[in-house]
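As you look at this complex, bear in mind that one protein chain is not there, while each of the others sits in place.
Just so it is clear, A and B label the chains in written order, and each chain counts residues from 1 on its own.
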Amino acid sequence: MKPEELAELLKNTLGGLAKEVTLWKGYVEVLVDVDSVAAVASKLKELGFDHVKSVTASDYPKESKIRVTYHVSSYLREDLAKVILGLSVDLPRDNPVMESLTGVWRSSEFQEREVYEFFGVTFRGHPDLRPLLLIPELAEKKVLRKDFIVKEESIYEGVPHRYQ
Amino acid sequence: MIGVVLETLLYIIAYPPLWQVLIVGFAGALLVAMVAIWFERKAAARVQRRIGPYWASPRLGGFMTIVADMIRYVTQQVIIPFTVDRLAFIVTPVAVLVITILPLAFVPLSPHEIYWPVASMEYSLLIALALTTLPPLLTVVLGWASSNKFSVIGSLRESYVITAYELVAILALLAPAAATLSFNIAYIVEAQHPIKWFAILNPLAFLAAFLAILMSTSAFPFEIPESEHEVVAGPYTEYSGILYALNMGGGYIRRFIYAMLVALVFLGGWAPYTPGSGPLTGFIVPSLIVLIKACLIVFAMSFLRSVYGRYRLDQALDAAWRLALPLALLGLGWSIVLAYVNLI
Partner (left out) sequence: MKESPIGTSSGGALEGRRLEGMIVRKVERELYEVFIGPQHPGSGHMRIIVRLDGDVIVEADPDIGYVHRTMEKLSEVREWLKPIPLLERMTIIDACNVTLPYVNALEKLMDKSPPPRASYLRVLLCEINRIASHLYGMGIFGVFLGHSTIYMWAFGDREVFVELAEILTGARLTHTYPIPGGVRRDMPQDFPEMARRAVRYMRRRLEEYRKIFVDNPVIVKRLDGVGVISKSKAAELGIVGPNVRASGIKYDVRLVEPYEVYDELDFEIPVFEEGDSLARTWVRVEEIKQSLNIIEQAVEWLERHKGEHIIPVEDYNKLPKLHKEVYEKTGRVKLLPIHASMKIPPGKALARGEMGRGEIVYYVESDGGTTPYRVRVVTPSARNAMVFKYIIPGHRLMDLPAIYGSIDYFPPESDR
């Protein structure tokens, strides 16, 4: 299945729920609303997408939003296995809360824990939401956001460094 | 004059209780343990396409590495953790070593009566077998005393394994007694003169005895209580220094004692050789022959390390109850048939 065909299929199946469908290099992105994420996910699972490859979040401090993307694909259906679909959701930066999709795709469980500890996004309904990789003190600081700057040291005294 | 001195010296050294318990017992067991460890490391290394112990004494094949290891263990600091049960922790390895060597005090190494360590050898096989069943109980005590979860799991495994193989070992090693209608080891060895060894006449019992010894001394493929990858070293986790050496060496010494018994009752003892009188040909040479046969059995067991992996606990118990026990019973039955036919 080609990416263009997938975009067509998505527009037909999801109708108004899909706010925006974009073709990037390597995957097809569909942007949905926060409230309809679970419904869209169930529809996609019925279409045949049965596992999650990656759960990513990108922080846009200028637009004050965090975009969470689920890249899903299929193991058991041959035609869908060749494409990757990106399900994106925009969350407000100061209170990022969304439904957890572990009820639909169990393979997103550990990766949602990662997004929780690195960005501070809370997933409602997650069976076991606790930090996966970091220690609790560091997980509170929401490490991967753009305003967390890691203090780097220069070996020369007094030389101004780009990162404070 | 010199002849008298030499004869007295020889008489003192070859005084049977001294010779058997101290020299063949402690010193011989220590030497055999070192040679067994050296052989195990060297044979495994050759199979695995590497060299093994080498640098300490290249011309001897690296044997001095083991001696160096022993010296290191003797001089290493013994760390006793805060939370263990001190008395049991320190005394048990020593007790295990002593009880392991005791069977040698009841075993004859020569047909002549004056060289026997105790006055009568009438029930020697039974006594020696009974004494070999004691050390594993102390291993369970080791695990409890260490107060460490991995030690407790290891001891529990050891207790399961004991229950399984004890019966097999005793039945298999008593098969020659059933064939010759006597518990006297000297009589059993005489009955195997010159080539009528029991291993050839009754291979089922020999095989069952071999399997039982592998299981009881934690040799591969049954190295279960001390398997390194689930329980760190089983009951021996918390030990360091000389106590560690006693524990690890204890396994090899136990294997040696069992191998001596097997060499005497299954492989004919000093069989093709007819001992003369006098201390040299009547005592030292037969005991050396028995020693060499026991060493061969220990080497055969050590070689299995490079070929096999490790069985799971319930699979090993399965092997004991469903494979080794019927084999031992069949061996016993066959011995009775042999006795009936008056083959011996």
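The rule we apply is simple: contacts are C-beta pairs under 8 Å (C-beta built on N, C-alpha and C of every residue); 3 or more make two chains touch, one makes a residue touch a chain.
The structure displayed is predicted, hence computed values, not measured ones.
Checked against the full complex, the one of B:Phe150, B:Tyr165, B:Phe210 or B:Tyr258 touching the unshown chain is B:Phe150.
Remark: the omitted chain is touched by one listed residue; of B:Ala29, B:Ala44 or B:Ala199 this is B:Ala44. The omitted chain makes contact with just one of the residues B:Leu10, B:Ala95, B:Ile242 or B:Leu313: B:Leu313.
In the full complex, chain B touches the hidden chain at residues 44, 47-50, 82-86, 88, 144-145, 147, 149-150, 152-153, 220-221, 223-224, 227-230, 232, 305-315. In the full complex, the hidden chain is touched by chain A at residues 24-27, 29, 50-54, 56, 58-59, 69, 71, 75-76, 81-82, 84, 86, 105-107, 109-111, 118, 131-135, 143-144, 150, 163.
The criterion applied here is as follows: only the chains that are shown with their structure count from here on.
Centroids of chain A and chain B (each the mean of its C-alpha atoms) stand 64 Å apart.
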